[in-house]
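The complex is shown incomplete by one protein chain, all other protein chains being positioned as in the whole.
To keep things simple, chains are lettered A, B and C as they appear, and every chain counts its residues starting from 1.
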Amino acid sequence: MNKISESKYKDFVADRSKYPEMENGKPVIDLDSHKFTKIWQGPQHPGVTGNMSVEIIVNGDEIVDAKTHVGYLHRGFEKLMERRRYIQCFPIVCRICVPEPDTNEYCVSAAMEDLAGIVIPDKAAWLRTLNLEMSRVAGFLMWLGGQAGSLGMGAIGQWTVAMRDYWLDLFEEMTGGRIYHMYMIPGGVRKNLPLGFKERVLQTVDRTYKLLDDIERVFLNNAIAKSRLKGLGIITPEMVSEYGIVGPTARASGIADDIRINQPYLKYAELEMKMLTSNIGDAYDRTELRFQELLQSLDLVKQILNKIPENGEIQAKLPNVLHWKIPAGQTYIKAESTRGEHGFYMVSDGSKYPRRVFARGASYTHAISVLEKLAVNITISDLAALMVSLHTCPPEIER
Amino acid sequence: MKEKIDRLRKMVNVLQVVEKHPDLYFITLEGNQLVMALGYLKNTLNFKHLAFMQAVDYLEDNKFMLTYMVYNYELKANLGVNVFIDREESSMFSIHRLWEHAWQYQRELYEMFGIDFPGSPRVDEPFIMESWEEMPPMRRDFDTLAYSQKTYFPRPGRETNDPKEQMKKAKYPNYPDSPKIRRDDE
Amino acid sequence: MDIFIKIIYAAISILVATLYGLILIGIVHKIYARVHRRIGPPVWQPILDIIQTHGRKVATSHGIMFFLGPVFRMAGGMGTYLFMPVIFGSVVFSNYSMAGDLLLVMYFIFFGQLGMALGAGEGGHPYSPLGIARGLSQMSTFELPFSLAVISIAIQYQTLNITTIVAAQQGGMLNWTLFTNPLAVIAAMISLLGMNMHSPFSLVLAPQEIPIGPPIEMNGSFLGILQTNRALFASAKLVLFMNLFFGGATNLPIMMLKTFSIYMFSVFIGAAFPRFRPEQSFRFFLRIPTLIGILSVIVIAYL
Partner (left out) sequence: MKEKDIKIIEKEMKLANEGLPEMERDLFADDRPSRIEPLNKYLEQFLNWARARSLWILAYGTGCGAIELRPLMTARFDAFRYGIAGRPTPRQANVFIIGGYASLKTIKRIVRSYEQMQGPKYVIALGSCTINGGMYYDSYNTINRIDYYIPVDIYVTGCMPRPESLIAGFNGLKKKIQAGQCDGMNKYADNFDWYKANQKQIIKDWNMPDYNW
């Protein structure tokens, strides 16, 4: 609170010294006194990221209390996977996070391989890395449009979503699917790269660079966007571990925690990349950091394309997958998605069916604990921007 | 990592240590020492980040296994802490004072598995399932297919033949129990 | 007998202005679409939308005030339009211009919003009062520089009659207020940004914050009336600005050209900027535009 009022960008801070009355650090909220209004922001609300809702209590248009409600997209994946054989799991896991399905596919396949002791071929690892990095690009593009849109700047959203579509075209060429790719199966990947794919990716990378140039000029350097995002939703470094914040959101607060660098998986150890961090931790910092990560991801895509081997196996030998039994054990596989640490915890009991699959959605705490804390004392006008800047993704919260 | 676990051993009774990877260990603890162990792990051994906590249902042993996954920023390593609790009177100590977001997981576990965490904030508020009257759905004795068919008006699908039965009927009508036909070995 | 002919003329004038406003909104959608790098809806789409809204078979009302809200809004739009000359020297488009009509027009600009506030409040949706609070506060702030600009030109031309003001600006481009009193024009054009409610001043209809604001409960014909009024009010505002600052118009094509160009001013800014926070917007209007307005009054009155 002190930090916010010191910040020179936040030109309006609610004076909470007198009203509402505080008790034990919490405002006394009596809805019958007509001083407060309860508003359900969502699930049917254009400013909410997906199908979730925030129950806010406002005094004027300043939020004094917020509660997140999720569960509108719960499909019970973890239960469904207990009923399915190992090989039947991979088509459904990608539905867990819709904007960026590949991280789920990778984690589940890798968890199965880890439990069964299968080592995937070199080329398959490269292809997986390529796919993951491309999906990061697509996810960031989607988010960038949302961040600008939450401030009422529709044009950026239109541009980035259209650009994301060109990336989806590449995915379609590579995997056969536009949104859900179902590309990584246990033991490797399904398909090899099509002919001339590399050139087309490089073309799209160049187009994306060009677009991002425009966006940097129009959005990131925009005075109004800056004035609205700076000082909004500051996450201090202490909060990061207390609230389980991960990914770019944590890195914007100065915590150098990127799984691709700290615990490299697949081929990330062979790629050149540096840890991007920032130190203020407000919404603008997060926006800028994610923008830099998008540029970094584009660079990584280029690097991967240069290093990918021409020939090689793409699929390790599996036993008959319909009768595939995995030895008992437990493992936890995590990967860096656009929102941060996305992990799968898998327990096998030696039968054909997984005993338990647990998906740790990257934004699990962002949307609930963190949002509920940060939403207090801001106004309704900033709630959408705050929510997008935390990069919440409801389907991975409730799975 | 081993050194940290040895330090932990001086505090609490570590029943089992499994090294899955150099940066991923699983240890098993006793239930009543869990909160102390996690507090020690967090505050002294620097396992600051709670990645998740969740439960596994061992119906046949009548037990739940709780897993707490913590992460050390300096070591860059994960440590999974397993605890077995009784399935019938499932209740566990709450760790919401150690991590601010732990109540979220506890609320989900309360709803999906029926594990109680006394003292955890908002633990009995519905998290995902609204108006749910059956048993907690993630328990293994809850049959989701039967429930779905009973409740949600399944649309009759096309007529399909189970390959095993179809082979028997169409190809080998004279050998009803032919040993050549591979059976499901469940 | 004269009065009946006048009524017929006014009806024709309103029809033309509404249609023109609708097409203008369609063109604006098209321009926004081009900024978004897409084709965009056809320019007659607003007309189809209005037919569609009036074609709804059910219309939920929340009481008499809810019903009167759009009516007041429409009355505000018509009032703004009816009391100023649209085309200088034309009989059909001269409307009910009279002495002191400038004050009446300024009153009517406010009137519609107030009526809408009453009607939308009756809807009972929590976002309506939020939108109204934003709208009325913003209105008060952008009215300040605009009123100062109007006072300035009232002093300049020594009249409150719009027809006289237009007449004084005839005879060459350099006679326009734009060149004779540039400070007032700057102040007024900045307040036009707020009046048109495009970004960065689109607080009232902000869909990501308070989905569509006051008219959130308005449906069917209510919405149809509001949309019609939006078109009429848009052309009325533009005609007012054209009359006051850009020398009026002597025929229909000139009128359309001038109002279109004035509108583009706020459209181009709207397409390139995000939205202000409410308090930022209020402060914006109360700072520099107000200062410019005061300055213009001082300059005109004493220099």
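Note that a residue touches a chain if its C-beta (ideal position, glycine included) is under 8 Å from a C-beta of that chain, and two chains touch if they have at least 3 such contacts.
From a predicted model like this one, the values you see are computed outputs, not experimental measurements.
**Student:** In the complete complex, the chain left out here touches which of the visible ones?
**Tutor:** A, B, C
**Student:** Looking beyond the chains shown, say which of A:His45, A:Arg136 or A:His366 touches the absent one.
**Tutor:** Final answer for the missing-chain contact: A:His45.
**Student:** Among B:Leu75, B:Met129 or B:Met167, exactly one should touch the missing chain; which is it?
**Tutor:** Among B:Leu75, B:Met129 or B:Met167, only B:Met129 touches the chain that is not shown.
**Student:** So that we can see where the missing chain sits, which residues of chain B does it touch?
**Tutor:** Residue positions of chain B that touch the missing chain: 128-134, 137, 142, 144-145, 147-148, 151-155, 157.
**Student:** List the residues of chain A that touch the chain left out of this view.
**Tutor:** Counting only chain A, the missing chain is touched by 43-46, 50-51, 71-76, 79-80, 83, 91-92, 95, 98-99, 142, 145, 157-159, 161-162, 164-165, 168, 178-180, 395.
**Student:** Applying the definition given at the start, please give the residues of chain C touching the unseen chain.
**Tutor:** On the chain C side, contact with the omitted chain comes from 29, 33, 36-42, 45, 48-49, 51-53, 55-60, 207, 211-212, 215-220, 223.
Operating definition for what follows: only the chains that are shown with their structure count from here on.
**Student:** Return the chain label for which the distance between chain Cα mean and whole-protein Cα mean is smallest.
**Tutor:** A
**Student:** Measure off the straight-line distance from the CA centroid of chain B to the CA centroid of chain C, and report it in whole Å.
**Tutor:** The separation of the two C-alpha centroids amounts to 62 Å.
**Student:** With touch defined as at the start, can you tell me which chain A residues reach chain B in the complex?
**Tutor:** Against chain B, chain A makes touches at 70-71, 74, 76, 78-80, 82-83, 114, 241-244, 246, 255, 257, 262-263, 323, 329-332, 334, 341, 343, 345, 347, 352, 355-356, 358, 360, 364-365, 368-370, 373, 398.
**Student:** Any idea which chain B residues touch chain A in the complex?
**Tutor:** It is residues 20, 23-24, 26, 48-52, 54, 56-57, 65, 67, 69, 73, 76, 78, 80, 82, 99-101, 103-104, 126-130, 137-138, 140, 142, 144-145, 185-186 of chain B that touch chain A.
**Student:** Can you list the chain C residues touching chain A in their complex?
**Tutor:** Going through chain C, the ones touching chain A are 32, 35-38, 126-127, 130, 133, 199-200, 202-203, 206-211, 271-280, 283.
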